[in-house]
Structure formats: C-alpha cells, structure tokens
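This report refers to the structure that appears directly beneath it.
The complex appears here without one of its protein chains, the remainder shown in place.
Labels run A and B following the written order; every chain starts at residue 1.
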Amino acid sequence: MRKETKLIAIIVIVGISVASIGYLLYFNQTVERETLVISTTTSLYDTGMLDSIKETYESVNDQVILAFISAGTGIALENARRGDADMILVHSPLQELAFMQESYGVNRKIFAYNFFTIVGPSTDPAGVLDLVPLDALNAILSYGRINNETIWVSRDDASGTNTKEKGLWTTAGYNYTELSDEDWFISSGTGMGTTLNLADERSLYTLSDIGTYLKYKSEGLIQLDQMVEEGETLLNVYSAIIVNKTTVPTVKYTAAVEFLQWLVRESAQQLIGEFGKDAYGAALFHPAVSIIETELPVLIYQWIHNSAFFDSGGTLYECPPAWQDGDYDLFT
Amino acid sequence: MGVIELRDVTVDFDSTKALDRINIRAEPGEMLSLIGPNGAGKTTALRVMAGLLEPTKGEIFYNNERLSGADLIKLRKRSTLVFQKPAVFSTSVFKNVAYGLRVRDVSESEIEKRVKDALKQVELYTLKERFARNLSGGEQRRLCLAMGIVTEPEILYLDEPTAYLDSESTQIVEAVLKELNKEKRTTIVISTHNIMQAENLTRRAILIQNGTVQRTGLTSEILRDQLETLVFDDTTRNIFSGSAEFTNGLHSGMRLASIKLNDDVSIDAITDRDGKVTVRIPPEDIVVSLGSVLSSARNTLKGRVSDISLEDAMALLTVDVGVNLVAQITRSSLENLRVALDDEVDVTFKASSVRVY
Partner (left out) sequence: MSLESEIVEITLRALSISGLAALVAAGIGLPIGVVLGMYKFRGRDAVTGVFRALMSMPTVALGLLLYLAFSRAGPLGFLELLYTPLALIIGQAILVIPIMISITSETIVSVDPSIRELSRTLGADERAAAASVLRESLGGVVLALSASFSRAISELGVALMLGGNIQGLTRILTTSIALETTRGEIALGLGLTVILLVLMVVFNLMLNQAEKRVRWWLWE
C-alpha cells in the first residue's frame, strides 16, 4: 500500500504548489493593499475611462486597489445598499436622490458630464435631423405609428440611460409603459453596445450615451448618425457618492474619501476631459467640478444646477448639507 | 484437490429466493457440472462455493471443515471463479495474469515463470504485452482462465466457460480444463446450460432448476433420462426421439441399430440399446452436397433446404428430410455449394456421429 501513500503525497504536493502559486500571484496583493469597491455604470466603464483612472490613481496611491464593478445604475445602487460597494459612480439623479434619502449615501460630488444623443440611420426616414430632442421623439413616434414599422429601440434595463429615456418620453407627454406595447417600439433588454448594434442592423433610432456611441462609431462598428444637438434635455451628469458609514458600517470610508478627493482634483479632472480625444476625435466626458465651483460657463452650470441638483429647504444643492459628512474640503 | 460442500444453502436476493436449501458436494479431483436453464441459480451457487457470496442460510464446508462468513477470504485464496462475462483489468495481459500472484506476495521471478506458463497454456503468450481490453472476446475469456489457473487453485469454478465462444477458443478452454484436472488433480466445477459440454467434460452433473437441486448423478444418466427437458437453448440442435431396432449388422466391430425417427425417416447408429431412445446428431458432423457423393458414411438422406442462417464464420442449413436436420458448414463451403432455399440436397453423416441416449 506504499503506492497509495505515494499517490496521496503527489496529489498533496501538486495541490499545495498550485495553491501557493495562486496565492503569491493574486492574494497577497489584496492582503497588503486595501480594495476599494466602486460600483459603476456600464456607460462609464465600457468606454475604458475608468481603466485609465484606476491606473493613474494606483500609481500615486499604491496602498489601494480600485475595484470597479460595472453594472447598470440599478444594480450598482443595490450593490451599495447591500454593503458590497464602498462608493458608486452613476448618472441618474432621481435614483441617486432616493438612494440618499434612504440614508445610504453621503458626500455626493458631480465629477463629470456629457450629453445623451439620439442616433439613427443616415437615411433618417423620420426626418429628425437637427430637430430639438422632444420634437425628434415626436417625429419618430408619428412615423412609427403611421407606417406601422419598427423604428425605435429602447434598452429597457433600468439603466441610467433607460431612466433618462423614460423621462424624455414623459416630458414629451407620453407614457413609456404604454409606448413599449406599440409595434414601432422594441426593447433590447441589454447594454448600450448591443443596443447600438441592434439599431444599426435594423436601421432604428435609439437614445445613447455619447461615450459608447463615439467609441462604436469611430471603430466602424456602427454607421448610425447623431441626429440632434446637445442641449439641456439630453444632459447626462455623472456623480460620485460615498456609502454612508452609519448605515453600512463595513464601508471603507477613509479610502473612499481619499479617492473622491483625488477625483475632484484638477489633475484627475484634466484626465477626464482629455480621455478619448486621441482615439475618438472628441472628448467623451467633460470635467464638472470647476464649473460647479466657479458657476462658469453660466449656461452649462444652469443646466447642471437645474437637472442634477437636489432640493433642500427651497435651495438646490449638489449635495444638501445634511448629507455632507466630515470636513474633507469637498464642498464650497 | 479441494472438497467443497454446500449444505442446505439458501440465498435470498431482496424478496426472491435465488437458491432454496441446496446441497452440492464436489469430490476431490473431480469435474462436476451444474446444469440447468439460464436463471436457475447456477451462477449464484458458484459464487457461494467460491466464497464471493455469503449465503442467507446454510453451511459451507471446505475440505470437510465448516466455514463462517469471516473465513470466506480463505476460500477465495484457495479457489477461483472464472466469470461468464470476461472481466479484466485495464492493463497489459501479463499484469492481469500476475494480479492473483501479486496479492499473494509471490516473488517477482516466480511470477514471471508462472504467468508465462499460464499464458502459454491458453495460447496467449505472444499477446502478453497487449492491453487486455483490446483483446477479442474469445481472447479475453482465455485470459480470464489464465488469471484463474495461475494461482493454482485447489478448486476452479467456471461459469458457462464456453458460452458464445468461438470454436477455437472453446477447444483451447476445454483442453486446458481436462489437462488441469488430469495433471494437477484440480477439482473443477463448471456451470453450463450446454448439455453437450457437460457430457463432454464431466462425469457427474447436478441439475438445478428454480433454485433447487432437481437431480444429482452421472452426466450420461441424467442426459439419458431427461435429454429433451434439458435442451435449454437453440444451440442444441437435431435432437429426436425414436425407437431403436437391432439390425444384426456390425460396424467396425460394434453393434449397429436402425433408429426409426418417424414413419418416413430411419437412420443407422451405433448403440447397444433397444426400444425408445433419444438421439442427437451434431450439426457439425453433417455433410451437405448437391447430388449424392461417394462416402463410407452410413446415413445419406435427401431433402429440401428450408432455411439458411449465418452465424459469424459459420452457416446453418436446415434441411427437411422428413424431419428438420440442421447442418453446420463454413461460410466458404456455403458459397462453394451455391445452394439456395428449396434446393434439393443430400445430407450425409456417419453412424458413429449419432449420439444415442
């Protein structure tokens, strides 16, 4: 039975060596360094901007690993509520407000913005080119109803982009749920990239964040054209919220605050503003911190102020004082 | 040279009785067969005798010594069962045969020698390095026999040793068994539903049916009395009852009788019996020809081919000569004969080929 012993010995040795190699490669870094889990949205993550933020931040702060979990805004917020994320980067003011009212979040900082856009086939069957967004939606809807053909695709996945789309239809005077039953209107139920591919394949219009659209367009994956101009109705505001340590005691609060402080700093803001210029010919995101501090340029500041600030006692705040925590020099 | 005895052994599987109070005794150095139809309990009886299965009730004696459940390993060290369905280990032929010696801590040089002997006996020595599972069915059966005999058991049990076996392997296996019994005086117990094999190999037989011993006695006597009830499968062919009548003739100095199978058909056979008999004409002893051939054989009958069936390298021709006679010929001779259904043919066989019971 010497053989059995030998066999067991070999199995044990192989097991231990694989385990220790694995440990050396990947685990000790999590032991030495703190992992900051940040739940974020696909539109932010899929552009690759957060990868360059991660790389830069980890090079100046080697005690932290930035762990971005990319999901829709809905699941990102849920992650934070369950205590699985220390911080969130999202773009859905209404959902953010609810999140903070449930006292899950503190120290909200708007750190970037860009615009949603309505894209469609270059033949522009519904004739929406250069219309203002709400008129464009109306034109698409009438075209679809009259011709009784599929013309619009919605993500319908409770993402930030989808929330925005619902808001736009509401503003235009329609009920999203009712529209989604009509023949010209289909739901993809997936992320932005897949939805853009679908729209491209079937010559449909859709609402897209500018980042994903530019990336797909510049790489020749889609032929869709941008149909409408940037404007207040299509504003897309990204904010960072730290998970409230009173509600979720396990949160890595200090590390989260440190990262937030870095994110709103000039150097990081510059990085955000530059990202994508080389690759896509245009910036995918615009830094927002200095605009809010200086209230300049006025027009953009007004748009952000009107659409993404929260009301507290009749005044609009980026982050109402009650939800500002600690003195980290984050708010003016 | 071992003696095994089962006394009032009962084996229950779940709620069914596989064996019901059976008594079996194999005498030292004898060859004994357990005959009976499939499912009669022959295999179960062998497994109990070989120490692989503890009976529900009853006693086992080995060399006249009573064994308890814990002693079964002793039984297994001194006797071996060769299964009907060949089971081999996934390794070389040589190592398969060596297994029984390795578990007995036999020295390597001794293993080398004994494995070689055993493999030569079953004519597999040239294949000793081959992967056992890649052998043909017949070769695997012979390998199993070698695995069994290499340990030089005092009793060797074989479960249906030649069922579904090709004729070459059958001859080798039967020769090995006879040799083993003669040279080493090994007690051999086989189970078989092939009564011809029992007749050919063993002097004594035990008839088992429905888990009980129906009869114990000389094989030839059991066959004589009960041949027709002992035909358990269609591999046993050409069995007829008839009445024998002395013809005053002699054949090679032996008594020749004419046996009337029915009103139309009579055949010559060598026997000293008269009156009601059972005969069997081995299909392989029957020659089929188109038109009569010159032959010293006493029996030549004319008939029409009523069926042709193919089995491996062999063909079975059924010829209606007044009774249905089955002849076994090789496929190549079938092709040479160019015989088709309904053709008229001659069948020829010797008087000495006819077995009379």
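Criterion: a contact is a pair of C-beta atoms (placed from the backbone, for glycine too) under 8 Å apart; a residue touches a chain by one contact, two chains touch by 3 or more.
Keep in mind it's a predicted model, so treat the numbers as computed, not measured.
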Absent-chain contact - pick from A:E32, A:E55, A:E274 or A:D311: A:E55
Selected residue (touches chain absent from view) among A:H91, A:K215 or A:K245: A:K215
Candidates B:T80, B:N181, B:T278 or B:T318 - the one touching the absent chain: B:T80
Where the unshown chain meets chain A, residue by residue: 1, 3-4, 7, 14-15, 18-19, 21-22, 25-27, 30, 35, 37, 42, 46-48, 51, 54-55, 65, 67-70, 81-84, 191-194, 212, 215-216, 219, 221, 248, 250
Residues of chain B (touch criterion as defined above) contacting the omitted chain: 47, 50-52, 73, 76-77, 80-81, 83, 85, 87-92, 95, 99-100, 103-104, 147-148, 151
